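Here the complex is missing one protein chain, while the rest keep their positions.
For chain A:
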Amino acid sequence: MNITYIILIPIIPFVIFLFLGVFYKRIKPAVSGYVGVFGLLASAILSFYAAYQYFFVHGKVDGVYQTFLKKSVWMNFTDTLHIDMGILIDPISVMMLVVVSVVSLMVHIYSRGYMKGDEGYTKFFAFLGLFTFSMYGLVLATNLFQIYIFWELVGVSSYLLIGYYYTKTSAIAAAKKAFIVTRFADFGFLIGIMIIGYYTGTFDFETLNNPEGSAIMNWAATSFMGLSVITWALIFIFIGGAGKSAMFPLHIWLPDAMEGPTPVSALIHAATMVVAGVFLVARLFPMFYFVEDGFVLKIVAYVGAFSALFAAIIAITQTDIKRVLAFSTMSQLGYMMLALGVSGYEGHEGVGYMASMFHLFTHAMFKALLFLGAGSVIHAVHSNYLKDMGGLRRYMPITNITFLIAALAIAGVPPLAGFWSKDEILVAAYEHNKLIYYVGLFVAGLTAFYMFRLYFSIFWRKDTSYEKKPKESPLSMTFPLLVLAVLSVVSGFIPFSEFVTADKAGFEAHLNYPLAVIATTVGIIGIILAWIFYKKENNLSDKYARDFGPLYKWACDKFYFDEIYMFVTKKILFKRVSAPIAKFDKQVVDGTMNGIGNKTVLISQKIKGIQSGKVQDYAFAFVVGIVVIALVFIYLWTN
């Protein structure tokens, strides 16, 4: 299969970034919008073409999807270790190309309406280009180091876009927090890469992931503190992934990241960048599965399940609609992680892997839709808070319907997309780990509940009297909503198990009816509860909030994780480490040096009397000196 043209997919947005960035001042805003949209359209068309070629024409040989590679050396470390740049085409990278293209294109179109009149309009599209480029580079990476490079680049694009409203103090703090927390996770990731490089002698996914290759076969060769070094490496790599995918306890940056413009939240903090962690685990799945008999996968599963539950509980209590969605994203990412964690490798055993990727795909569609819908609402009422909304269904029919579709999809109501992918996840969990299954099931109920709490509170509940009558958003914004709504309905019917599987061979997936019925029932119960609580204005929710008392308050304050981190960074690192070091440097280290200087001056002052300036003294010293030297010479001479 010829894959050369695929290089163009990332190149196009990069060129857009350079073009808009360099000619920033000279371009009219309207032009930059079109440049972005049409550029992305080209990338999207190429991605779809690539997907078609790969999945339906050339990709499959003897029933197994092949991997295609194209790469060249970027930098040499040693004779064997080097960083390559290139593209790797396999089922998950092609699938991610489609996801990134679709969401990015929709966000570009949407932003033309949403960002209209903003003074940084061109800058915004430039940053979007940079992000899209980096994300393509990440999903196409051929080796660990390449993925790390683009990993950092998506991180910095995220930083720039969260801090887009750079005069707002909260946005600055949020951007900084997002970057530093993920950087901390990347510190782990980097150590993991180093370990892998040192012990296996390669960074290439091809070699690492080969089940018969030396990296996997020899995992037990060296061990450290009771675990194989490769296991440690995978744990560290997972820390990196957990940081990017906002897994507990590295999740604290994601809710704050909502300070960015809403299209950015949809693109980066819901559909694409945050799934990079899931993608990373999937990318190295054979290693995770075979090394130490899947020890790290168990960690992945529990972290994922706990994050899913933790975030879903918090989501119920939040009143900022973007934060509800942020916690929802975290919860769904946990879902994807847990699916990977409970997955096997071959055939139907690998249903978890398939389900995770499937959910990644469908989630990208309906979560992007939810965010863009929320953006549409915010655009209309100029507030993020539920208290300022209500009854909006009358004013914004398209937003209402599309939002409802997305909410039904995420709640897992058949036949929408979320139902299919979530069902597969629950099947995988049920087959491997009952505890995780029940957590997943409970989270499914919570998801339906908080999502419909959100939906009813925005569009029903009360007839808020608005100062300015909210209007439906312009076509540039509603069009992407409609497209994504259609995708949220139909993407569930894609037979994912044919295309994206752990062993790349494809298998028949069947709906497991009992489990599907249970999951759907739980979801519907959630919806009904939300209906009772939030459809009409009443004080039920306040009453129950009071009954739950401290638990409600903890959840509302996000279990105080922000405060804990603040304590560690501000009070301990800043006050107890950094400040004393600075003081130590000034007073002790520098003081010693100055002390030496001052002592020298003192000594010279003491002995400077010798240099009296009187000729007689010098003459005296001179004579004495000559006599001494003469005596020494004579002494030496005679011996």
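Couple of notes before you dig in:
Convention: a contact is a pair of C-beta atoms (placed from the backbone, for glycine too) under 8 Å apart; a residue touches a chain by one contact, two chains touch by 3 or more; residues count from 1.
In the analysis below, contacts and distances are computed from a predicted model.
Its UniProt record calls the unshown chain "NADH dehydrogenase subunit M", which is the correct pick from "NADH dehydrogenase subunit M", "ATP-binding cassette domain-containing protein", "Phosphate transport system permease protein PstA" or "Transcriptional regulator".
Between the chain not shown and the residues A:90, A:186, A:256 or A:349, the one that touches is A:186. Per the touch definition above, the residue from A:495, A:597 or A:625 contacting the chain not shown is A:597. Within the whole complex, the absent chain has one touching residue among A:45, A:194 or A:540, and that is A:194.
For chain A, the residues touching the absent chain in the complete assembly are 73-78, 81, 83, 145, 148-150, 152-153, 156, 159, 163, 166-167, 169, 172-173, 175-176, 179-180, 183-184, 186-187, 190-191, 194-195, 197-198, 574, 577-579, 581-582, 585, 589-590, 592-594, 597.
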